[in-house]
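What you see is the complex with one protein chain gone and the rest in place.
And now, chain A:
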Amino acid sequence: MNTPENVLGTEPAFIVNGAGRSFGPGASHTTALEWLRNNRLTAAKEGCGEGECGACAILLAQTDRDGATSWTAVNSCLIPMASLDGQEMVTSEGLGSPEQMHPVQQALASGGGSQCGYCTPGFVCGMASEFYRRDRTPLAQDTQQPTPGERGPNGFDLHSLSGNLCRCTGYRPIRDAAYSLGAPTDDAWARRRDEPAPGYRATDLKRSDGQFVRATTLKQATTLLAENPTAILIAGSTDWGVEVNLRARRAPMVIAVDRIPELDSILLTDTEIEIGAATPLSEIERVLDGRIPLLAQLIPQFASRLIRNRATLGGNLGTGSPIGDSPPALLALEAQIVLTSAERQRVLPLADYFTGYRTTVKEPGELIKSVRIPLPLSNLSAFHKITKRRFDDISSVAVAFSLHIDDEVITKARIGLGGVAATPLRAYATEKMLTGQPWNRDTIKGAAAALGAEGTPMSDHRASSSYRSIMLSSALIKLYTENNLIMEATP
């Protein structure tokens, strides 16, 4: 196979649908989608420009834990093409042709899975990614439900398409096509999984609109940042990509930190779990494998699979948004944040990190290196995310509970809140009210009222302030009732 090095020396270069391509003309901010389309690869479409619709989805060959390759679906509209230097990608036109369709394409085409067809290439890539997922295994016969559910009999996880929107079909034929897929045959993409994915290169692209640099060591990143304190740091670029597309923001320098070993790792010890700031959420989910129940509840509700394949905790905390989904959970877990600069490293409680609306204590020249979650964990946790839409929506309110209950007494309470103030909050007053109290109706009733009064929510297009306040109280009552009642006596 062609390698990018064969194509051109130091200019960014890629393998696209099996062929080596060089970056060529284009700006440092040029997205993968723009690049593909400017090069007449127009299968991927722009539907929203912010990673919400998936019409731009493509496949990236990414390293999985075993050193092999997984075909990972990502939103090409959010990713700077320069950040894919050395990488290998496939679009739906690369997977098959009208005369020789890929099995995924065949299933969609024959089942009525396309109407206007505009979203279809993105669905094809999302489905192909799941089609080639190594640990996708058919459900056992006896676990097959009368209703289709969110996992097909072939093990296809419908959540893999949670970031793809279709306005025509109503989704049923797309689901049926996905659930009809068999196992991959010994095709080129299946075989490709057994070889390592391409490594990342130290990229440095200067164009008239700015400079794109991939830092490969922490020292290089902090040095660059010290010299260029206004530089934008990206890992998955799921937030910065939106700024570039929707608000036309440009930066003199963008530094990619996604391939710095200290930032792209998860360390498990007896006393804590340290998650690198640039580790994609999908990877965190895979590696932790349920070890932190609160995160196991949170991550499937965080945006969509397409986003989670790129998005990171560092990015979610770095934006300082009051409605990011991870801060409430991390607050409830009493996480610490590790900030690093060229001069120093400091560790502080996440609760002390946020200072105001989209402002934090992070100073110019500092980057988020990791998040540390202390062990042991409390024994009752829950993540309540209030949204209009169940898949892929931004929360109007998020409540994370981490409670320890010992002999029917609440011995420890940590509650993180999102969407009810200018910053994510710890519900200190409610925590105090709960601690040391019996886990019963009276305790919960009083604490629910207190929780409803924490925060100062606003009314906006997502929800009214009064609804937001009540959702706080409701969350605690719901947590209590659902952990006192076996609600489903009969299925």
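Methods note: a residue touches a chain if its C-beta (ideal position, glycine included) is under 8 Å from a C-beta of that chain, and two chains touch if they have at least 3 such contacts; residues count from 1.
Everything below uses one rule, namely that contacts and distances are computed from a predicted model.
K.L.:
Unshown chain, UniProt name, "Cobalt transporter subunit CbtB", "Energy-coupling factor transport system permease protein", "Xanthine dehydrogenase molybdopterin binding subunit" or "NADH-quinone oxidoreductase subunit H"?
P.N.:
Of the names offered in "Cobalt transporter subunit CbtB", "Energy-coupling factor transport system permease protein", "Xanthine dehydrogenase molybdopterin binding subunit" or "NADH-quinone oxidoreductase subunit H", the absent chain's UniProt record gives "Xanthine dehydrogenase molybdopterin binding subunit".
K.L.:
Which residue from A:V16, A:A32, A:A82 or A:L108 sits in contact with the chain not drawn here?
P.N.:
Considering all chains, including the one not shown, the answer is A:L108.
K.L.:
Who touches the missing chain here, A:G49, A:P184, A:G324 or A:G418?
P.N.:
Missing-chain contact among the listed residues: A:G49.
K.L.:
Write down which of A:G18, A:P138, A:G170 or A:P364 is the residue touching the left-out chain.
P.N.:
Answering carefully, the residue with contact to the hidden chain is A:G170.
K.L.:
Which residue numbers on chain A touch the omitted chain?
P.N.:
27, 37-38, 40, 42-50, 52-53, 55, 91-93, 95-99, 101, 104-106, 108-121, 124, 147-149, 158, 161-162, 164-173, 175, 209, 242, 245-246, 248, 379-380, 386-394, 396, 405, 408, 439-441, 444-445, 448, 460-464, 467, 470-471, 473-475, 477-478, 480-487, 489
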